[in-house]
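Yeah, one chain of the complex is gone here, protein chain that is, but the others are all in their spots.
And then chain A:
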Amino acid sequence: MIKGLLTTLREMFQQPVTIQYPEVKRPVRTRFKGRHVLKRYENGLEKCIGCSLCAAACPADAIFVESAENTDEERYSPGERYASTYEINMLRCIFCGFCEDACPTEAIVLGDNYELSFTDRHQSIYTKDMLLEPVPPGGKPTPQNTEPGKYTRSVPVMQDPQD
């Protein structure tokens, strides 16, 4: 019993491990899988080409994609196809990251944000606007009016096939 009390006494003078969330936030680990982000290229074009492979890979059926055709005048992503609708239901998502693995353009990435709370089921559906990352500096928002014949490839050419 004395041994037990001693332990208690010792712990009383230790630094507390409790963090005062939400005032203090602990950085997440590098491989943490939080809320998704839809990435853009440097020029602002969306990486997502609306291929639905993430939706097909998702074990929880959390993703819904609908696609449409790009034109040079109204371009969202390189190539012919872009996602006209992109939704993830965060209540369904189990944060497994399969979508990330399936994506041929590395468009969908599980980010750092873990603060997902909702007061209503509908709020758990993240639409494309909510998921898309901000336009990087120097880039233009989508849709863009682009030079004809420049963005004909949907999937970027791999530099090194062994990569």
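FYI, a contact is a pair of C-beta atoms (placed from the backbone, for glycine too) under 8 Å apart; a residue touches a chain by one contact, two chains touch by 3 or more; residues count from 1.
In the analysis below, contacts and distances are computed from a predicted model.
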* Structure fact -> UniProt lists the protein of the undisplayed chain, choosing from "NADH-quinone oxidoreductase", "Glutamate synthase", "Permease" or "Acyl-CoA dehydrogenase", as "NADH-quinone oxidoreductase"
* Structure fact -> Note that chain A touches the absent chain at residues 49-53, 55-56, 64, 66-69, 79-81, 84-85, 87, 104-105, 152-155, 157-158, 161
